[in-house]
Structures are given as structure tokens and as C-alpha cells.
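Just one protein chain is left out here, and the rest sit where they should.
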Amino acid sequence: MINASLSELSRALSAGHISSVELTQEFLRRIARLNPTLNAFITVDEEKSLAQARAADAALSAGTAGPLTGIPVAQKDLFCAKGWLTTCGSKILSNFVSPYDAAVVERLNEAGMVCLGKTNMDEFAMGSSNETSFYGPVRNPWDTGRVAGGSSGGSAAAVAARLAPVATGTDTGGSIRQPAAFSGLCGLKPSYGIVSRWGMVAFASSLDQAGPMARSARDCALLLNAMAGFDPRDSTSIERAPEDYCRELDAPAADPAKPLAGLRIGLPREFFDDTAPCDPQTSAAVAASIEELRRLGAQTIELSLPNVRHGISAYYVIAPAEASSNLSRFDGVRYGWRAPDYSNLEDMYCKTRAQGFGAEVKRRVLIGAYVLSHGYYDAFYLQAQRIRRLIAADFAAAFTQCDLLLGPTSPDIAFALGEKTDDPVQMYLTDIYTIAVNLAGLPGISIPCGFAQAGEKSLPIGLQLIGNYFSEARLLNAAHRYQQATDWHTRIPEGIE
Amino acid sequence: MKATDWEVVIGIETHAQLATCSKIFSGAATAFGSEPNSQACAIDLALPGVLPVLNREAVACAIRFGLSVGAQIAQKSIFARKNYFYPDLPKGYQISQFEHPVVSGGGIVIPLENGEEKQIRLTRAHLEEDAGKSLHEDFHGKSGIDLNRAGTPLLEIVTEPDMRSAREAVAYARALHALVRWIGICDGNMQEGSFRCDANVSVRPRGQREFGTRREIKNLNSFRFMQQAIEYEVRWQIETLEDGGTIRQATVLFDPDTGQTRAMRSKEDAHDYRYFPDPDLLPLSIGEDWIANIRAEMPELPAQLAQRFQNEYGLSSYDANTLTANRETAQYFLDAVSAAGAALAKPCANWIMGEIAARLNREEREIAESPVRPQQLAGLLTRIDDGSISNNIGKKVFDALWNKEGESADAIIAAQGLKQLTDTGAIEAMIDEVLAANARSVEEFRAGKEKAFNALVGQVMKASKGQANPGQVNDLLRKKLQG
Partner (left out) sequence: MSLSPEQVFRIAQLARIEITTAEMDVMRGHLNGILSMIDEMQAVDTRGVEPMAHAQELTQRLRADEVFEMNRRDDFQEIAPEVENGLYLVPKVIE
């Protein structure tokens, strides 16, 4: 059952071959066994999970179940869940038991899914390796000496190691796609505004978007069906008719040998030139995937996104600026951790925040305060926002020529723990291909497209597909057809049996 | 050496709490005086992950204000975050408007002492959220934070530095206060903090073009304190400069007990609010049709109404302005005139500003609570006008109406037999009796003592229990004595 797809699990639950309680217990046992090594979960609460499983079983036998009822899911610890410790990977929220549910949590609860626990993450989603978590780094199931990627590293490791069939993530600059790539998963960052941000603790509000992390495009589509939807509580949530993201997956192709016939895939020069030197094994795997997609009927077009090269700079102005303001609420007054010793109010603020935040969060809060401060706002913040528009315009121009864009998800495979922690800039560069997508607010997906040999170990490589606004169904379909022709996504890390 | 002639320059920023049921970005109640933190919801407390959604009515209030002062309503305005740390500011930033406020320009006319008027130009008015309250009573040397007020919608109304005295500043604040209540966007309760003013005060030698360095007096919550605070501040600044000192820009508080201003300690360090557009809120778009709808529903404004009172009813400028000081008084007047007829507008005005105002004042009641309704006043004034009762009896009837002794003036006049006596025969009979009983006064009158005549009139009026028409009594008595 641990390798079953969501559809298979759903059938097994409906047919009564297994109960939600049994399924949940199986995953909880795996968590108990493997989490001490992987550190994918910050919080597990068996009683809460089993109570939800029992309710799901009741719905299943009452015939009121939906397609996801009874299926366990791991929630990134950035989502507030009522009664659950919700830490965001930070010491400053180490005692924060949320009094309310995030929209994503509500929706998955309503779908009858069972929360297995809260997954580890870079502190406040600021990181690309899950090493900035106050709760320690997540280890990659493919090689426990390496990072699982970040910031949704706990969710990635949990799904890759079969500690959960599926998980939620959030993506501000690549935080779903990069850990999906490092862990051999399929991770989708939807168009901005598709999934409600209510209850999702903000890092950079204009870039943050929640999405599914799963082993296949189909599982991503199923989970996205439950996650997405208009929410009046989020002013940036988009009012659109509900969509079935699976709809293209099952549509019969005119030519079954060429299911992607008619699809135009753009290959941006900047994803392949020396703008961001790519690991050779990654380049080779991406080149092979292009061949595969052509075999499946897709057409490829070379084009250019000239301003994407400035994405990292613009992002590291805009995201820290928003973050510095978003994180001001963590002041030790109304909730959360408060420093034990202080001499006065100002000192309480300064010590609580100095001791409650980790180094990466502090760096970004300070950069953010600086770029917004008097005399620097125009040169930094406004300039970054203008570049943001140039980048969005590049994408808009590209989508007049093609349906999807393709490139590597990250220039690197999963790197060794500690390899980049002393050099923030090197760490930031691992998101060079994913960041521009968030600046424009577009959907992007990472799917496994091969493996790299690193010594004894074999590590997954991720392929990124980028679509125009609201083209999630098309993205998922391209990923799905690719996955029907390849088996990269079905590989299982050694030693997790 | 001639002493410097100083010119005072004042600009006012007013925070008017908007009269909405719920907060500007959350669905919590805005009622005053509830249990601490009982009206602070997840959004007001800035729990992690919460998001703001804008209250339509708060925007409507801003539009109403903009229309009432002849300002520009922005088609597109932007909410920005003003970042600073304070325990009553849960998010560590205040959602406000910075570069693109909802209302720009416009002005408010104030009366000057010399009877002229002056226009105070408005720079802007923008929407923002209120902060909570820090309570400094002793909690073992700590402060207590109540966030019920956090998120209450505010309209911050900013003037140009157009006022030249404390008196002008107070006149502006009063006019603005009347206006926001008139258009129903703010209850104006200054004790409860619904209407708070900050005054930016500076002085400069008359004739100098540059402004002097200003100090900002925060949170003036009564007109009297505003007057005192500005007067003190102006004296202090002039004395400081004349003593060779300099003024440093500062935020100061007024202490009503000492009558002095003092610089705040906590706001001393240089502020850098790091404003930027709030990524959680999209640009606010206000369409022409929305503005047109609000314009159509706007009440007649006090200035227009005062003008109409002068034109249509011949009231003096003073009376017209007094009657339009608030909407309830104006409405009372309009209702009374509509019942009594335009010809009686002047007595209506006199009674409202005289008898009614005095009694309401004495009983500390609002005009809306007046026991004498406008229609009842109209009935009373009609009877005085048609001679049924004298002005003096009128006051008696008014008393009875006030004390609910009858439903209408007519009912009270009938029940208490107060109708004026105009029957010549009856009055002559009373005169005869009085003359017979007061032979001495008659003699004195005939000896040339005019005073004796008045005494005889008094006796006749007394005999008629005040109901005889005094003019008639005069004429008949004189005829008799001279006859």
C-alpha cells in the first residue's frame, strides 16, 4: 500500500480492502521508524490522526466519501492547523498551538483526508536545503548525507520515503519544485491566487503559493483539486469556476503514440546557456527528456527570456522586503516564544527576535528592512518591482509562441548537508530557474527526469515545466504523458523499505 | 529694538473613527467599551497566516467625506504598510495609505472672528486602521494591552498649514467635527476617542517665507484642550526663540493638569516607517457609478443649508449657522417650519435657539430627545401668532408641553383655560371693578403720575389671570380714565 497511487488507495478504501485507520497506522508506524533518521516531521499526533481516520471510515461506510476520503496527507508546518503545534520551523513559534485552520487544512479536512503530521521546513520557508529549520535539517531519503531541498524539504522527504502518500508544500521562489527535484517527486506550484493563502503563514505575500507534492502528476492533480478554490478571506484569491485538474489526463489522444501532438514547448536559451552553469548530469537528463517529449509529439521552439537573469536580484529584494514586514508580528506579546530575560520593552523585542529567529531569517529581515528604508526604497524596492514587470513581460511574450516552457528545475542535484550553509549567495543560486516563475505568478511543475550518479548513490534530477496563467491542467497533462512513457517517478530510494 | 512680530502656522491631522459595524479589515465588532480583547479576532491579533479584506462601508465613508469637501476621489488608491514596533500595533505595521490616498484636496470653510470666512485647504484624507490601547495602570509595573480598538477604520484628514491662530485651529476642528457627524461617517465622540486631532505648530517672523520648525501636539481630544495646548505651545516656541534657543522637531503631548506640552520619550528616535504597498491588498478601484450613487444619497450639507435658511427664511447668518451646527438641530428646525409655515420660521429659530436650547442644556439632553416635538412647537407658535395666547402664556404652555401635561398646545390651552380674553365687554367690566377698588391710584394718575397707570394695568391683568389681551387692556383703561 505504501507505493500505491491516490487512485489505488481510494479504490482500496472504497472497496473496503483496507480501512483508513489501518492505512493511517501503517504510515504512522513508518514515521515512527524512519523519521528519527530523516527528520521529515516536526509534529506527529497519533491520536488526532486516528480520530480523523475513524471519521473517514465512518464516511466511507456511510457512502458519503469523496475521492480522497481516508487518504493520509502530510501538512507542511507553515499551515495553521487547529489544535496542532504550528512552528514554521522556527523557535519563535515553538509553543504556538494554532487556534484556527488554514484554508488548505480546512479543505483537505472537508475532503476527508487524514493529517499525518506537520512536516519540517526551512524556518519561515526561508531556505533551499531545509537546514535553516530550528528542528534540524531534513535528510534526503536517496542519500541521508544530503539535503532534501527546501523549503518544503520535510514534505518532500516524507513522500519520497513513503512516510505519506502525498503532502502539501508552499513555494515562494522554488520551495515546492526544488525539493521535489532533489527527492524524485512531482511538485506543482500553481498560478498565484489559485490556492487560498488564508492560514498559510506568510513569507513573501505576493509570491507565496501552496501546492501539492506527490509521486506522480496524477496524484498532484487529485490533491490540487482538493486544495484549490476561491476564498473570500484572501483578497488575492482569484474568483474562477472550479476546475478538474485531472480532466486532460484521461482524455484519449488522437494518436496514442503521440499524446502530446500539437503541444509547443519553448526552450529558453537562458535555461541552457552559462547564465547559471548546470551540473553536466542534469543537463544530459534534461536533454534526454526533451527528446522523449518530442517522441511523444511535442514540438520544441528555442526562444529567449532576456530578463530572467535578473530574477535572483529582484527576488532577493522583494521577498526579504515583504518578509521583514510579515515577520514583525513575532514580537513575543500575543503568542509564541518570548525571551526569558530582558530589561525593558525594547529589549524584550530585540532579544525575543534575536533569540527566536535563526541566522537566515535574520539576514533576510535585515536585508528587507534595508531595501525599504529611507533613501534606498527607489533604488532597490522599486527597481526590483520594475524588473519584476520586465520578467513577467518576457514570459507573456514567450507564451505567444509556445504553450509550455522547459528547463532544469535546479542547476544542481541534492548537495551535501552543510555544503552551502556558510555562503548564503551560493545557496540562493540553487533557485535560479524557479524564482522567475514566482515573480511572474505563473504555474510551474517539477518532475523527475533521470538520476545522477554521486559516488555510490543515485540522486534524482528534476525537470521544470512552466505554463501560462491557469494552465495547470495542461502542465499536469504534459507531465502525466511523460510519466506514462518513463519510469523515473516510480523509483524508490534504497533502504526505506 | 522693536520686538519681533511672530506669525503662527498650524496644520491639523484628524483621525476620525468611521461609523461602521465591523472593522476595516476584519469581521470583529467596533463597539466602544467592551471587555478588553473581547472584540479582537484572529486578524486583529495578527495571528500567523491571517489576511485582511477591505470593508466596503469604510470606503463609502471616505467617498462621502471627499464629496462633502469638494475633493478628488481617486479612481485607484493603494494600501501601504507603515512599519514600526509598538505593543498596541499587533502586526508590527499599520495598514494605511501613503502615495495614493483615496481622497485628495478639497477644503473646509471656517468663520472668523471679524465675521468673514476663510477656506482651510485639505491636503488629503486616507483610510487606515486604528491601533489598540496600552493601559498604564499598575499591573506590577507592566502595561496592559487591549486590542479591541485595533483595526477600527479611521479616516485621517490632513490640512495644509493654513491656520494662523489657536482660535482658527479650533474653528476648523469644530467645523470638521460638525461635518463628519453631519454626513454620518463618524459619531464624533471625543471622550471615547472617535475624533482625535494632532496639531502641527510652528512660528515664524511675519513676512518670512519659510516655515519655522514644527512640533506636533498629539491626541488632542477636546476643543478646549486644543486651544490651551496650541496657545501654550506657541508661547513656548516664541519664548524659546526670543531667548536665543532653537526649536527641534518633536512630537509632544499636552498635559491638561499642568496646561503644558512635553516631548514624548518613546517617539524620540528617528522614524523610518519603510512604507511599501501591502501585498495582501490589491489596488482599491472606485468607479464613477459608485461615486454617483453616493452623491445622490448625500444629505444637504450644513453650508448649503445655512445659505438656504438665510435666503428662504430671512434668517441672519449667525442664526443660520447656529441651526446648522448639527444635523439634528437643523432637522428639528425644518420639521417645525414645515408644520408652522415659512412665515413663522424666525420665531421657530428663536425658540429653538432660546427656550429649547436652554432647557436641553440644563437637562444635558440632545435635541433629538427634546420632550417638545417640532410639530408641538409649531402648534404653540401658531397660537401665539394668531393672538390666541400671549407670549407669556406661550411660555406657560411650553412648560406644560415639556412636562407632558398635554399632547398639543391647543389641548393645554383648552384644558387649562389659557385662551386670551379679547371680549371688550368682559375686559371693561374688569376695569370698572379695578377702578372702583383703587381710587387712590386713579387720583395719582389724574395728578400726572404715569406710574399709577401701569399699576392699574397690572391689576386688570391680574384680575384676568393674565388672559386679557394686554394691548386691549391698555387702550380701554386709558379711554376710561380720560373719558
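Some notes on this structure:
As written, the chains take the letters A and B, and residue 1 is the first residue of each chain.
One rule holds in what follows: a contact is a pair of C-beta atoms (placed from the backbone, for glycine too) under 8 Å apart; a residue touches a chain by one contact, two chains touch by 3 or more.
Keep in mind that what you see is a predicted model, and the values were worked out from it rather than measured.
Among B:Glu231, B:Asp272 or B:Glu428, only B:Asp272 touches the chain left out of the display.
Check A:Phe357, A:Phe399, A:Phe415 or A:Tyr482 against the missing chain and you find that the one touching it is A:Phe357. Along subunit B, the points of touch with the absent chain fall at residues 20-22, 26-29, 35-42, 45, 47, 53-59, 76, 79, 85-87, 134-136, 139, 141-147, 253, 264-266, 269, 272, 274, 277, 279, 281-285. Not every partner is drawn; the one left out touches subunit A at residues 95-97, 99, 192-193, 206-207, 232, 235-236, 238-239, 307, 310, 312-314, 316-317, 324, 328, 331-338, 342, 344-351, 353-354, 357, 359, 362-363, 365-370, 373, 379-380, 382-390, 392, 423-425, 428, 439-441, 469.
In this section, only the chains that are shown with their structure count from here on.
Once the centre of each chain is set as its mean CA position, subunit A and subunit B turn out to be 58 Å apart.
The touching residues of subunit A, when paired with subunit B in their complex, are 79-80, 86, 88, 93, 96, 98-100, 102, 197-202, 204-206, 232-236, 321-322, 324-325, 327-331, 333-335, 345, 349, 369, 372-374, 377, 381.
Across the complex, subunit A is touched by residues 42, 45-54, 81, 83, 85, 87, 90-93, 143, 145, 147, 272, 274-276, 279-282 of subunit B.
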